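After the structure tokens below, expect a handful of questions from me.
For this depiction, one protein chain was excluded, whereas all remaining protein chains were kept in their positions.
Going by the order they are written in, the chains are A, B and C; count residues from 1 in each one.
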Amino acid sequence: MKTQRVDMFVSPMGTPSDVSGLQKLADAGKIRPDTLVALVGKTEGTGQHDDWGRVWADVALREWTAKFLSIPVADVAQRVIFVLSGGCPGVITPHIAAVTREMVEVDQPSDEKRLVVGRAGSEPMAPEDVGRMGQIHKVAEATRRAMHDAGLTDPKDVHLVMVKVPGLTVASIRDAESRGETVVSHDLTFGPEGAGSYANDAAALGVALALGEVKESALSDGVVRRKWELYSEVAMTSSGGEKRHGEVVVFGNAAGAQSPLRIGHAVTQDFIDAQGVRNALQSAGIHFNGGLPDEKDMADRLVHVFAKSVIPGSDQVRGQRITLLDDVDAYQIGKALGGMLIASVTGRTTNYVSGGERNSHQGPPGGNIVAAVVRVT
Amino acid sequence: MKTQRVDMFVSPMGTPSDVSGLQKLADAGKIRPDTLVALVGKTEGTGQHDDWGRVWADVALREWTAKFLSIPVADVAQRVIFVLSGGCPGVITPHIAAVTREMVEVDQPSDEKRLVVGRAGSEPMAPEDVGRMGQIHKVAEATRRAMHDAGLTDPKDVHLVMVKVPGLTVASIRDAESRGETVVSHDLTFGPEGAGSYANDAAALGVALALGEVKESALSDGVVRRKWELYSEVAMTSSGGEKRHGEVVVFGNAAGAQSPLRIGHAVTQDFIDAQGVRNALQSAGIHFNGGLPDEKDMADRLVHVFAKSVIPGSDQVRGQRITLLDDVDAYQIGKALGGMLIASVTGRTTNYVSGGERNSHQGPPGGNIVAAVVRVT
Amino acid sequence: MKTQRVDMFVSPMGTPSDVSGLQKLADAGKIRPDTLVALVGKTEGTGQHDDWGRVWADVALREWTAKFLSIPVADVAQRVIFVLSGGCPGVITPHIAAVTREMVEVDQPSDEKRLVVGRAGSEPMAPEDVGRMGQIHKVAEATRRAMHDAGLTDPKDVHLVMVKVPGLTVASIRDAESRGETVVSHDLTFGPEGAGSYANDAAALGVALALGEVKESALSDGVVRRKWELYSEVAMTSSGGEKRHGEVVVFGNAAGAQSPLRIGHAVTQDFIDAQGVRNALQSAGIHFNGGLPDEKDMADRLVHVFAKSVIPGSDQVRGQRITLLDDVDAYQIGKALGGMLIASVTGRTTNYVSGGERNSHQGPPGGNIVAAVVRVT
Partner (left out) sequence: MKTQRVDMFVSPMGTPSDVSGLQKLADAGKIRPDTLVALVGKTEGTGQHDDWGRVWADVALREWTAKFLSIPVADVAQRVIFVLSGGCPGVITPHIAAVTREMVEVDQPSDEKRLVVGRAGSEPMAPEDVGRMGQIHKVAEATRRAMHDAGLTDPKDVHLVMVKVPGLTVASIRDAESRGETVVSHDLTFGPEGAGSYANDAAALGVALALGEVKESALSDGVVRRKWELYSEVAMTSSGGEKRHGEVVVFGNAAGAQSPLRIGHAVTQDFIDAQGVRNALQSAGIHFNGGLPDEKDMADRLVHVFAKSVIPGSDQVRGQRITLLDDVDAYQIGKALGGMLIASVTGRTTNYVSGGERNSHQGPPGGNIVAAVVRVT
């Protein structure tokens, strides 16, 4: 029978356009044109919406991939999913993680669960869908198909779902309103009432719906960015105005897969919860001594950590006041703090940490999602 | 015989001028006009040199103290030392720690070492002393007298030395140059060649000299902010243009003291070293389970943590590149990251964390000083 | 008969709590407890909502005023209106303008129009009123009463209306929703969909309604922050969560008034329109040589300039793209730019310039309000 063999390779980037790490992986045969399925990374720059570091990285990585795959740049998106999160404040090393997948023939698949990956595009999302039930349903549907593509049936085996969905733009709002439709917000930012936040959070609820983390009956337009007790433990979502469809990448563990990797996850309970990060490492299979992850095991086997750093909606952490919400730089500082929380546990700075926005259905209220990928063999 | 009884009380502040916590301590008799010796705190605001939150807090706290002690505001400085560090980015709760000291008669002092505190003012420091051997020697001399005031003789018993020294101003530079003297820098900032950085670092070397951490023969004007291998493990220093004298407060443990508290310290080895923070807690006497501090013991007995968060002089952390040094907000983010490192270990946000500057003789290259005060009884 | 005699005195402030300028005015008899009606100023600090420079200035000025008027601090608000705008980025000198008013007996009032000032408080505004018709109507009504208080009947004689209204808070939103009401926004910021922006803009439309600049039939909840062609040429508004009532201060010229001052105003057509600033000076009576204001006349007679610096809603200025809207510091930079536009025309930096928000019904789309007060005699 055919099963997946998935691998993941993390390369630091020296500048936004540094593709030398990818090229080395290609030269070494670790990534091949027919196996590369996703590039997920952190790019240096301001992390703001006009972050030219991220834009330049996107252009450079797509150009490299087009050459590598010998296809036009415009066709790259159909072959390889790009998730580039801008901004590496503090102790987040700019890097790119290449994900490869191939189908291998096995006689007798083992029972042990190993990493698999699945992808799916969603139905087109109209501007009036954004941040609402329309978007939730379409993401849920695509998540189910991505699980199928991954060969996953039990939601418990899903440990990370990365989603990209359309947000709103001046043009798409005009389009919707010219057709007599309304939109969820006229604020195009990722602020508390921003369209970008609504899009991200509808996408997270879509994942939660597909995985049974939230019941359909609990969902309505009105709960998005209002009922924070509804959330996904595994959805990391982003949105961009220029897109028309959603894209979903599911990571999980499946019996029989031939991958040398396994994934696990956990959530932090609040913004300073290092134990939540350790739980994610343990879930993925890192060995522990006493309460701490074994440093040598991490050095030898920890492939990568993916974490959100959404800042809390409250100014209280464990009953004490913090001033982060008042900070004009909260977005930047919030992301940096997530980077430190992860790095102080993993002992390395090459972690994928995105976030900075305030409150989210990605993870529990005040807490955040952490997923870890570990090399088994 | 007479021995010290020192106590410390930490109150969160709701605004820069919030003295309600101090008033409650006063009302409860925990701090008295004749026992209050120091107020050390973090104030909310920008943390920049024109941080009006810090200035307002300073004014409000001095006014409260003057009333409490029934003395004019101008005389407060002779009775109570103020160390207010501006800026609470991220997860640092604005707070004030009141330190009290009284001399108590004991028949038979125990052998157990307990917290003592000592203070001393330095000789006047001329502008041409700032950041140079003149300042180093005067701080060393005052440190020795503060140790004496604390009843400490062995440098190993000293765990924290807080120092405030004069920096430079436009006026003091003019004064020095009009007398034919030179000054260490015309840059009045805390940048890499800033007078504020030189002053802080000369003060740190002064402490190091007094405590024997650095030999006199290793010191010269030329090593300040050049030879980073010379440093103190216990000096936390600050400087301000308006001062003429240095002030030194020494915290240590002395046999026979009747204080209910004990202090310990450690240094982090690099910017993400959570183990260094744990070592400081252990040094002070917090119980550990496996590799982690016991949460209940911390909740019951940990009084306060004092930490620096100097950012590294290199763009490498454990061999990986970070972009922090390039960040225009490095000062702010660096301080915030230190706050997260401490909070993620102590499980609380009311920690004293100052820093943000780049490189220092306060702590080893790339690492930082962490001191912890624990209630023994 | 009795007519008004209004005067205005501008004092720079050396720090947020510097009341020495006011004290000098008081010592010189220029402001008296029975004549002081308003303090309008720019305070140094971040200009953000947690700007401690502004808060400290507010506290210090109220304390000084309470002493000056020999009344409790809590009663100051009933006697003197405070309009303190935080943030002096660039070339805006921190300052306070004291406005005095007294009623003087005249036998034969002259026909010449001179400065008058009127004040009124509004009806209480519920959270559900904020940013909607309820607020618009209550501000309009108060504006009419303030005009009456000023002795003004013709809207053409009104040149500046300063308004402060309640915004929303977490608590007031909860209150409204618990009563089954909705609120205009859950975003508490001054962002494009922020409650603060809605409150400011409803207040501006209230002024426009009272002055006949906008017809009642053109107004509805739906036009606020949507139909930018509806605006006031004279309304400068601000909002704060802690208030329950609106406050309105009207400045205009009335025949018979005995004031030594006259006010005028104009609007800029776009963000770089220096001619609009010059028009305001000319409207107030500054002499011109060729196209430029006479510098000596400005030095001798220009008392003060009040200007908004709302940033445009479009990224185009005179057909050319600017990147200001993308700038994470747009609020700060937008305010600074307004300060430069005014200072480069008046030749002084002690100008009242508030703003930084994006789009407003205060002034025409892309343009801003400028009012000038000139000494006549």
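Methods note: contacts are C-beta pairs under 8 Å (C-beta built on N, C-alpha and C of every residue); 3 or more make two chains touch, one makes a residue touch a chain.
Everything numeric in this text was worked out from a predicted model, so none of it was measured.
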{"item": "Which of C:V250, C:L281 or C:A336 contacts the chain that the document leaves out", "value": "C:A336"}
{"item": "From B:E193, B:E229 or B:E295, residue that would touch the chain that is not displayed", "value": "B:E193"}
{"item": "Touch with the omitted chain, as defined above, among B:K30, B:H49 or B:K67", "value": "B:H49"}
{"item": "Absent chain, residues of chain C that touch it", "value": "12, 14, 44, 88-94, 271-274, 289-292, 317-318, 320-324, 327, 329, 332-334, 336-337, 339-341, 343-345, 347-350"}
{"item": "Residues of chain A (touch criterion as defined above) contacting the omitted chain", "value": "15-17, 44-46, 50-53, 55-56, 59"}
{"item": "Interface with the unshown chain - residue positions in chain B", "value": "46, 48-50, 185-189, 191-194, 225-226, 323, 326, 328"}
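Heads up, the rule we're going with is that only the chains that are shown with their structure count from here on.
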{"item": "Interface sides of chain A and chain B: same vs different residues, half threshold", "value": "same"}
{"item": "Centre-of-Cα separation between chain C and chain B, whole angstrom", "value": "45"}
{"item": "Distance from the mean Cα position of chain B to that of chain A, given in whole angstrom", "value": "41"}
{"item": "Chain B: positions in contact with at least two other chains", "value": "44"}
